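Please read through the structure below; I'll follow up with questions.
Every protein chain but one is kept in place in this view of the complex.
Labels A and B are assigned to the chains in the order they are written; within every chain, residues are numbered from 1.
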Amino acid sequence: MSARTSSRPLAARRLWAVGLTAAVAVTAGCSAPGGESSTPAADASEGAAAGETAGAPTCGTEPVTMSGYFETGFPLPKALADEFTEQHPNVTWDIREDQFAVITQNAPRVLADNPPDLMRLPQMSELAQDGLLLNLDGYAEALGWDQWPASQLQQMRVGDDGARGEGSLYANGLNFSMTGVFYNKQLAEQVGMTEPPQTLADLDALLQSAKDAGITPIAQFNGGATGGLAFPLQNLMAAYGDAGEINDWIFNKDGASIETEANLQGAAHLQEWIDKGFFASDVNSLDYATMMSRFIGGQSLLMFNGDWESGNLDKQMPGNAGFFLMPPAEAGGKQATMSAPLTYGIAAEAEHADCAAFFLDWVATDETARTIAVEVGGSHPMGPADAFMPAVEEGTVTAETLAAGGKIGEDNGAMDFIANATGSIYAKSWTPNLQKMVGGQQTPEGLLQAVQADYESELG
Amino acid sequence: MTTPTATSAVGGAAPTSGSRSAGPERPTRRPRRSGRGRWVGWLFVAPAFLVYAVFVLRPMAVSVQYSLYEWNGVAASTFVGLRNYANLFTDSTLYGSILNAFQLIVFFSFVPVTLGLLIATSIRQIAASKLAVVARTVLFLPQVIPLVAAGMVWSWLLSSTGFVNQALSWIGLGDVTRAWLGDFTFALPAVGVIGAWVLLGLCTLLLLSGITKIDPSLYEAARLDGAGPVREFFAITLPSLRQEIGVCVTVTVIAALASFDIIYISTQGGPGNETMVPGLQIYYLAFADREIGQASALGVALMVLVLAVVLPIQWLTKERDR
Partner (left out) sequence: MIVNRREAFVGRALLVLLMLITLVPFVSLFVTALHPSGTYPLGISWPASPQWGNFAAAFQAADMGALLLSSALIVVGVVPASLLLGTMAGYAFGNLRMRGHRAVFLLFVLGLTLPFEGILTPLYFQIRDLGLLNTRWAIILPLIGLFMPFSVLWMRAHFVNVPGELSEAASVDGASTWQQFWRIQVPLATPALTSLGILLFLWTWNQFLLAIVLVDDASKRTMAGALGAFQGQYGTDIPLLCAGAVLILAPTLAVFLIFQRRFVAALLQGSVKG
């Protein structure tokens, strides 16, 4: 018994020692989070825009390995990177790829903690505000990007308040893509389509005739984390209303709302399409790749998609793919559609920012690069208005989409994508609510209300 | 992810059953040691404890701390008290994910344990046969592969053109075919089926190994009394398997509440938020939405929830042995 009591203090001390170790380890994290850790925000937001003082950036002559974070399934960035290495052999690439939804999830932490030199960007206003993206104003001036048509870069400008559309430049495009409606020419003939629909009513009739002929009218993806019905939805909203108002909402202009009369008409129209069975019955589990394979395989008449697929379609279904812009509600009305740069940015902490900027400039100005942008990418290249344009073969869908770009320019109908309004509006709001609409669990009014509520809560 | 926690949770049963058998020895070798011996004991524990403290206990404590702040992981943080916890009760996507996890328990836990009991009972008599030996290996396959792989294969099987629909058409049920993982009514059960597939083999074999330890004379006696298979099951099998059932339920319940891999791969929480679970929600909150505080609050809630569910199960199924 005495042995026991005498050993107690000793044992207690040991316990204390162990406990203390734990306590030290535990309290190590007791200051407010974010308080002491050095962040890229501090460096980037105060610092002058990169490249401002030095002359035009280059890749130098020393061997450089550029780290890239690209989007899976699109050959353009890799094709450009390969050609760049061809012309500048000292530059090699270390490229990681993910699907766009995954890039969206990863963007903040990759930019902060593993900064790539060149990265495919999701919605970027928060990334820019938090100082994760390099301010490109200096490069823009040094490289003459400010001489390009202003509309090309507008979507990549972020103001101090986080609203997009004006302010400093935080990204550049590999090309300038445009969306609309692709159709299968063979199937179109089969259901009696002789010319692209001129009004929304024409389009409805076309869809119905496809349905009657036992063909799935529209191939569209809407599964997992990617609500692809946002494509037809926005086209429908713009057919009823004003593209500028939708853009204001996307750019977070003060007082902008998605809950407008025209947008409601558009959403109700989409609901009608769903109810009439114009989409595949498994639309809620279709991913992008499956949609492409079905459209190419001739299982669907139409597909709402972008001209980034033009090159691919010309190769996989040569002569059989056509393109038209979403028709207006009334004959002869203005046409509008989503049109956006294929956005690539440079991390604030990127190791080879100069080389990345040089690359982005090369993409827009080099003749081979511009040819690749059109032939592989299918879309209009970035850069000066009078720059070299590669010849495009008549009758290809690439030629059709490029021509449609002119019409949108005339009508001033280019819009950014509603999925880009805030960082998580697509994954958290549009996608689940559009999926619910398909599942009969959401109404057109409810859809817009829910999205507007999430939009406001996110913008605070 | 579920595999480690799942089976490690089971380990909860290991020390208890161990110490039970060791019970009588304990007094004989208790305080024989000198002060120095005890001192050495702590040296033996220290390295393990250090790693554990730094990589588990510290993050646990920091989780609680983060949960009281609003922080985007980059800029400065704001103290918000318990607001992040209040949100768990008012934000339907947050508490919805917890409710979904509880629904998954039906598939991850109830189905494998019930089916496992049924199967184990029916194959009791052939437990030593060649077929059963082969079955042991086969049934363990789902436990050996990563859950991600299970999720991938099953998303393919359950797709509109997958084998499940093919098989349904064969047996004349072409009308019910659908894209299971994209259907509002069936997405969560479909995910549940994946979990059940992973866990059924384990449960069956666990229960079977328990059954083979039951004294056969008990069954013989019951047969002589004229008991049918049903009475046999309730009078002998079920009570004797209490502990194994407890283990199965514990493992599978944790697998359900802490599910991540399967859902990340197969549905990403969709359609709508039908298959959103806390694990995936934490991942999205922390890394896509950059709401570190909210993510941590949900993390703390999940840890507490698991304990709150598992402790009673452990307690209930241990009672008999006392």
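Heads up, the rule we're going with is that a contact is a pair of C-beta atoms (placed from the backbone, for glycine too) under 8 Å apart; a residue touches a chain by one contact, two chains touch by 3 or more.
Note that the coordinates shown come from a computational prediction; the quantities given were computed from them, not determined experimentally.
Shown chains touched by the undisplayed chain in the intact complex: A, B.
Among B:94, B:117 or B:206, only B:206 touches the chain left out of the display. Interface residues of chain A facing the missing partner chain: 7-8, 11-12, 14-15, 18, 22, 29, 33, 37, 72-73, 96-99, 102, 106, 109-110, 113-114, 287-290, 292-293, 297.
Residues 1, 3-5, 7-15, 17-19, 21-22, 25, 28-30, 32-33, 37-42, 44-45, 47-49, 51-52, 54-60, 62-63, 66, 73, 119, 122-126, 129, 131-132, 134-150, 152-154, 156-157, 161-163, 165-167, 197, 200-202, 204-206, 209-210, 229, 243-244, 247-248, 251, 254, 257-258, 260-261, 264-265, 278-279, 282-283, 286-287, 292, 295-296, 299-300, 302-303, 306-307, 310 are the ones on chain B that touch the missing chain.
Everything that follows uses one rule, which is that only the chains that are shown with their structure count from here on.
Each chain gets a centre from the mean of its Cα atoms; for chain A and chain B, those two points are 38 Å apart. Against chain A, the residues of chain B that register as touching in their complex are 31, 35, 38-39, 42, 45-46, 49-50, 53-54, 57-58, 61-62, 65-66, 69, 71-77, 79, 93, 159-160, 178-184, 267-273, 283-284, 287-290, 292. On chain A, the positions that touch chain B within their shared complex are 3-4, 6-7, 10-11, 14-15, 17-18, 21-22, 25-26, 28-30, 32-35, 39-41, 101, 104-106, 108-109, 112, 126, 130-132, 222-225, 280-286, 423-424, 427-428, 431-433, 435-436, 438-442.
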